[in-house]
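A single protein chain has been removed from this complex, and every other one stays in its place.
Let's turn to chain A:
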Amino acid sequence: MSTDTVAATASAHTENTADAPVLEVTDLAVTFPGLNGNPDVHAVRGVSYTVRRGEVLGIVGESGSGKSVSSMASMGLLPEHARITGSVRLHGEEILGLDDRAMARKRGRVISMVFQDPLSGLTPVYTVGDQLAEAVLIHDPKTSKAGARARAVELLDLVGIPNAQHRYRSFPHEFSGGMRQRVMIAMAMANRPDVIICDEPTTALDVTIQAQILDLLRTARRETGAAIVMITHDLGVVAGFVDRVLVMYAGRPVETGGVDDIYYRSRMPYTMGLLGAVPRMDLEHQGALVPIKGTPPSLSDLPPGCPFAPRCPIARPECDMAEPELLAIGSQPSEEEIRARGTEAGAARTDGGDTGTQRVACIRSGEIADRGWTAQDIYPVPEIPESSFSDVPREDRPEMLRVTDLIKHHPLMKGAVLKRRVGTVYAVDGIDFDSREGETLALVGESGCGKSSTLMEIMGLEKPQRGSVSVMGRDTAGLGRADRFRLRRDMQIVFQDPMSSLDPRMTVFDIIAEPLRTHGTATADTTRRVYELIDLVGLNTEHATRFPAEFSGGQRQRIGIARALALEPKLLVLDEPVSALDVSIQAGVVNLLQELQARLGLAYLFVAHDLSVVRHIADRVAVMYLGRIVEIGDTASVYARPAHPYTQALLSAIPLPDPERERARTHIVLDGDLPSPADPPSGCSFRTRCQKFITLSEPDREQCMSVEPRVTATSGGDQAAACHFAER
C-alpha cells in the first residue's frame, strides 16, 4: 500500500465523518426464539455505544455476556431467526433491517470483522490469495483479476507474510494459526473500512504470536484510520490497546468509561471482581485472587433485578427490585426511590446515547466512589494457609519426581505396505528437572513445545526411549504391572478440558468413586471418602447424584480435582487446569488448588501457557522451547531476572491489565512462528527467532549456530538457562 493512496482515502473519509461517530449502536437487543417450547434466549439486552474515527473501544465480558452476538448483529451476520431490535447506524445511516444484499455491500467495505478462530475461518479449498482477492473484487467488480491479485499480494506483504508473491498460491492449511490470522486481518483491511470489529482476535494464539497480531492491529489502525471495536475476555489485551472500555454482563453493559477510569476507578462490583480475579504477572505478592462466587445467570431465565445481584458481595434487597440503569456515578436513584417505585417499574432502560463519561449500572456506585472501595474491600478473599513446607529448604524435602534426560521422539513414517522412516519429530528432546514435596513446578511454553508430551511420558510410567523418570525415588523403567498400578495411587492428573474429561453418563458420585473402586476400596469407605472430597473441593452434597452436564465449567473442574484427589496422591499433575475457564471462575479454582496444596502437602506439576497464572501458583518454573528446557529456576528469580532471551520475550509479550504500565512498556516481539519440531534448527534451537542473536558478533553467532547450549546455572542459585549468552 503506498502512502499517498492512504492519504487520499483518508481525506475522502474525513469529509463526511469529521468528528461524527462512525458506528453508533443504540439500545441493541437480540433475542433467539426458543425452539420446541424452550424459553427465548435474551442474548443482548440494550447495548449502546459509539466509536469515532481512529478510536478503539474495548468490549469486555466473560463467555455468554453477549459481546460477540452484539457485534455480529451489527454486521448482519446473525441467523435469520434472531430477533434484533434497536438501532445500528453507520455514518448516520441505519443499517439494522437492511436486506442481505444491501448489507453485503457494507460488509467488508465500510465495516469489517476479524474473528476468533483463524484455523477454521478460511475456506479450505481456495488459495489464501484468491480469498483475499475475492474481498477486493466483490466490492469493485470493475477491478481486473490481475489488479485484485496485485492488491492481494500487496496486502499479504503489508500484514507481514514473507514472500507474499509466492505465498499467494498457498492453501490455508499450509499456514500456521498466526499467519492465518494475519490473512484474516488483511481481508478486513482490504477495502480500507471505517470500522473494524475484532472478535477475540488473539484468544486462540500463543502469547508471542498474540504480541505480533496486536502489533499488526495497531498497524491496521494506523494504515486505515479505522475505528476499532475490540472484543475480548482478556483484560490484559485491552489495557494497552483501547481508549474506552465497555464491560458487559448477562447481555447488558454494566460499566463504561475511559480505560483508566475502568481499570483504576471501577465502580461496578462485577468489574472490580473481574480485575481482582486476574492473576498479575507484574506483582510479586498478590495474595489470594478475588473469586466471584456462583456463575453467570441463564440468559433465558434472568432474575428480575440486577443480573449480578446473586453473585454480588454487597447486594441489597433493592438490587433485586429493578435492573439498574447505566448512569453517571452519583446519579443512581436512592434506595428509597427504588422501594417507592417497586418492582412494577420493570426492566430498566438505558439512557440511549453514549456520552463518553464513565457510567455504571449499579445502585451503589456512588457509595463505592465515595468510600473508595476496591475489590479487596468488598469481596471476601479466602485465607490461604501457609504451607507447612515453606520453611524447610527444598533440598531437604523428599523428592517427588525426577526426570533425567527424558526424550520422546515420534518417527515420521511414509509408505503404506513397506513403511520407512523419513524423519523424526523431536517432541521431547532431553529434559531434566525434579520436583520436591509440597512444591509446584510449572512447565510453560507455547503450543508445540513438548510440555504435554512430557506429561504423558511421565504419566505413562513406562520406560522412556532414553533417560529416566523416577517417581518418589522409584525408577519407572524397572516397574512391573502390579507396581505400576500401585504407584498410580500416588500420582494423579487433572485435565485441561472439564467438558470432555468427565464421562457424561456417570453421576458425580460414580466419577469420584471410580478410582477408589478400581483400587479396591471397601464400599462404605468409598461413600464416606466421596462425600469428604465433594466437601473438600467446595461442592454441595446434593451434587453427588447429578450428571456432569448440569454443572458449569468451574464446577466440573472441581469434580475433576476431587476425582484426582480420591486416592490421596502425593503428586498431582495439572494439565492446563484453568485455561478453559472464565477469569472469575478461574480465580476460584486457582485459590482451591493453592488451599489444597497447603492443607494436604501436595506436590504439583503444573503445565500451562498462561504465565500470569504460573507466576501466581508456581514455586519453580521451567520454560520449554522445541522439546527442551531453556530456562529453569524459582519463579521469583525467573520473572524478575529472566536469563534466556526466549523467557524475556515470553514475559515481555504478555499484556498487563494495567493501562499506564502497559502503555509505557515496550514489547519484545519475536519474528515468525515456532520452527517445526521435525526439523529443529542446528545449534541453539531458538536462534532463528532470537532477538539477541541478531545483535551478536559473527563468531558469537557461529557458536549459536553450531553448538547446542546446555542448561547451566546463571545466578549461582536455583536459576539456570540454556543460552551461550544468558543474562547473569
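Quick notes
By definition in this document, a residue touches a chain if its C-beta (ideal position, glycine included) is under 8 Å from a C-beta of that chain, and two chains touch if they have at least 3 such contacts; residues count from 1.
The definition used in the following text is that contacts and distances are computed from a predicted model.
This figure omits one chain of the complex; the name its UniProt record holds, of "Probable glycine dehydrogenase (decarboxylating) subunit 1", "Sarcosine oxidase subunit delta family protein", "Sigma-70 family RNA polymerase sigma factor" or "Peptide ABC transporter permease", is "Peptide ABC transporter permease". Only one of A:41, A:184, A:530 or A:638 touches the absent chain when the whole complex is considered: A:184.
Check A:104, A:456 or A:705 against the missing chain and you find that the one touching it is A:104.
Touch with the chain that is not drawn comes from one residue among A:82, A:138, A:314 or A:598, which is A:138. Only one residue from A:38, A:63, A:120 or A:357 touches the chain missing from this view: A:120.
By the touch definition given at the top, chain A reaches the unshown chain through residues 35, 75, 77, 100-101, 104-109, 112-113, 115, 117, 120-127, 131, 134-135, 138-139, 171, 173, 184, 187-188, 190-191, 416.
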